[in-house]
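Working notes, beginning with the structure itself.
Complex shown without one protein chain; remaining protein chains in place.
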Amino acid sequence: MKTFIQCSLATAVLAASVSTAQAKTEMVVVSWGGAYTKSQQKAYHEPYMKEHPDVKIINDDSAAEGASKLRAQAEAGKISWDLVDVVPDDAVALCDEGLALEVDVDKLLAPAPDGTPASEDFGDSLVSPCFIPQIVYSTTIGFRTDKVGSTPPTSINDVFDTKKYPGKRALQKNPIGNLEWALMADGVAGKDVYKELETEEGVARAFKKLDTIKKDVIWWTKGAQPGQLLADGEVVMASAYNGRLFSAIVENKQPVGMMWDAQLFELDGWIIPKGAPNLEEVKKYLKFATDTQRLADQAKYISYGPARKSSAALVGKHAELGIDMAPHMPTNPANAKNTLFKDINFWADRKEELAEKFEAWLAKG
Amino acid sequence: MTKSETGDLKTADGISLKLSLQRSLRRKKRNALLLVAPLFLFILITFILPIFYMLMKSVDNSITQEILPTAAPLLLKWDPKSGELPDEEVFKAFIIDGKVAAKEKTINRLGKRLNYEKSGTSSLFRKTGRKLRKLDPEKLTTTYQEALIGMDKKWGKLETWQLLHRESGPYTKSYFLSAVDMKQDVDGVTWKAEDSQIYLNLFKRTLWLSFLITFLTVLLGYPIAYLLATLKTSTSNLLIILVLLPFWTSLLVRTSSWIALLQKEGVINDFLFAIGLISNDGRLAMIHNQTGTVVAMTHILLPFMILPLFSVMKTINPSYVRAARSMGADSFTAFRRVYFPNTIAGIGAGGILVFILSIGYYITPALVGGTQGTLISNFIAYHISGSLNWGLAAALGTLLLLLVVALYILYDKIVGIDNMKLG
Partner (left out) sequence: MALPLHATTGERIWHYTFLTICVLIFAFLIIPILVIIPLSFNAQPYFTFTPEMVAFDPAGYSTKWYEAFFSDSNWRAAVKNSLIIALFSTIISTFLGTLAALGLSQKDFPFKTAMMGILISPMIVPLIISAAGMFFFYAKINLLGTHIGVILAHAALATPFVVITVTATLTGFDHSLTRAAANLGSSPTNTFFRITVPLITPGVISGALFAFITSFDEVVVVLFVGSVNQRTIPWAMFSGIREEISPTILAVATLLITFSIILLFMVELLRRRNERLRGITPH
């Protein structure tokens, strides 16, 4: 049947010359779109393509459905992606299912300029044998400076304080982060959050705290939404990726401020799909795109920190605005006073169950 | 045509007329079938087969036997209520199957599959897989049972094996049970804990919102259809453009315009604020909730109500009402007793059409519905691309499909599929 369908239409579609034949190697890189893809384009893709004129990098912005589409491709037995940008928990899951390639970091990636092997330079961020880290970022809270009066919010408790800060809040439609924050606002110390969530009572406690603001929450699903909701005045506060808030505040000069308290610290990186069509090319590309200089370069375009220790010293100024980027990094000491490190193993296990509870809680009205 | 001795009518070439007619009729029938066949095959392959494949996915559980080819059949023979762990034989088969699967890493797929039934199974399998990869089953110094339990204590628990036993067959009902907020354990089928119940309420909400939207389209569509049906043809031809234009306008265009109208700093709120009806802080929340879904969907589906109603009303002879009036009925009575009963078929046709369309809506609720205004479709999409629980997505889809098919049959009974018209 496959051949029947394909033959009968192949000619027709070819006639329309949908895919123009090219001698170039086309490498499909899947990422999150928007400002983030742009930063990768500037820092990695463009310089790489300049060095390798025979390679054309095609951006596919479907990272949000990355895991699902990759699984569908694997089911079909035909992988069309070469490199996928994923969050660590998806990397763990895809690695578990055998959909991502395990890599030997020291063989694949370049050492630091001083010769430190990659595995050491990346350190703790190597959370799965399939995961090649790129950036560190955090989810934190932004607010409308014109709607919070003279006392802008400074702590995660303020998100749950609807008396002091009336109005809607935008939070991610996802238990991850919200449960942790709810517990912290309920008085649990950051380091004990996951211990508490291990227990039934802890989960119930988190939902109970979320209950107090439930009717004031608008839930977002895509990274660009919170910035939009803040700009439109739909909400007074929103959880958002720090890079998105940076672009709202510094680049677009919106009346938005941000706080770093209880920032949820996360990683992001690459996986190579098992069966990637241009594996050798991808390996060459990765060696280039994850070296110390390239990772530092990305920070010129977006306020996410490099995942390599050796890159930190090289982080410079914003490419267009010329401001120092270091103070806008989640790892900057002034910002990192109260950082919540996301527990990847906890979420790898409990994601489905807690997502189900979360959806049930949302649906209850 | 000649008359034969036996008295049968014959055609010029001597075949009986009856036979010849039959033949020509058969040929006509065959030609008609041949004309329909290409489309039938096309729909079968590109549409019916995919739907059928989805139905299969909602009960498919081949993964267990694929990954544990010897252990799964053995385990099926075990009595989960025996109160004892399975035999050494099962443990041995599990370790041998598991070792192969661990090498190919497929064992984690099974772990993920079973994690839908019980949280923590995923990490149990991951941990066990890691240890199995290092293990040489030939050089065991303990029993297989001890070896496995040594990897994780959970393998010594009855419930782990009961779960595996339950999901060892080639088919499963667990996706359907999940789709109606139920689960199965050793003692049979029970409701899920209340804080994990989602779908029954969601089905209820979907039905209720669809009903509300249908009701609103009748309420708004009836006067318009009545007006169009009773106006002069030239005028109604002009006015019907106002109904057809929304019908032909892209769904996303209409949805984006509702976002522009309804949002906090949108056109309606700005207008109400400008005329002093609301304060700046008192801006109405009309989007990202049920109001948004209901308003936008009523607008989008209204033409589907007006058009069938209009075509029914056009066929009603105005002299009926005039006759009623001349016999002394006031205009309201004439309408209620004579005109309205004649339009019920139209309300039924439009109503079922709008209802069918709205229970399957996805795009508009996803964009303007927030959490309270999302429908069952949104969850099907979520399970396909978000949670990756494809079996559950398929089960929810199957239930929704059954609902629609029932309504489709009802529609056929009331209107007849052959009478469906457009525009």
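Observations, loosely collected:
Which chain is which? They are A and B, in the order written, and residues in each are numbered from 1.
The criterion applied here is as follows: contacts are C-beta pairs under 8 Å (C-beta built on N, C-alpha and C of every residue); 3 or more make two chains touch, one makes a residue touch a chain.
Treat the numbers as computed from the prediction; the structure is a model and nothing was measured.
Among B:164, B:261, B:286 or B:347, only B:261 touches the chain left out of the display. The missing chain, though absent from the display, is touched by one residue of B:64, B:145 or B:377; that residue is B:377. Screening B:132, B:163, B:243 or B:347 for touch with the missing chain picks out B:243. Chain A residues in contact with the hidden partner, per the touch definition given at the top, are 1-2, 5-6, 9-10, 12-13, 16, 18, 33-34, 59-62, 69, 72-73, 75-78, 80, 221-225, 227-228, 232.
In the full complex, chain B contacts the hidden chain through residues 28-29, 31-36, 38-40, 42-43, 46-54, 57, 220, 223-224, 227, 230-233, 236-237, 239, 241-246, 248-261, 263, 265-267, 270, 299, 302-303, 314, 331, 356, 359-363, 366-367, 377, 380-381, 384-385, 390, 393-394, 397, 400-401, 404, 408, 412, 416-418, 420-423.
Note that in this section only the chains that are shown with their structure count from here on.
Spacing of chain A relative to chain B, judged by their CA centroids, is 32 angstrom. Here chain B touches chain A in the complex through residues 45-46, 104-106, 108-109, 111-112, 115-116, 119-120, 122-123, 126, 195-198, 201-202, 205, 263-265, 285, 288, 370-372, 379, 384-389, going by the rule given at the top.
Of all the residues in chain A, the ones that touch chain B in their complex are 1, 5, 64-65, 67-69, 71, 93, 96-98, 168, 173, 204, 207, 218-219, 232-234, 345, 348-350, 352-353, 355-357, 359-365.
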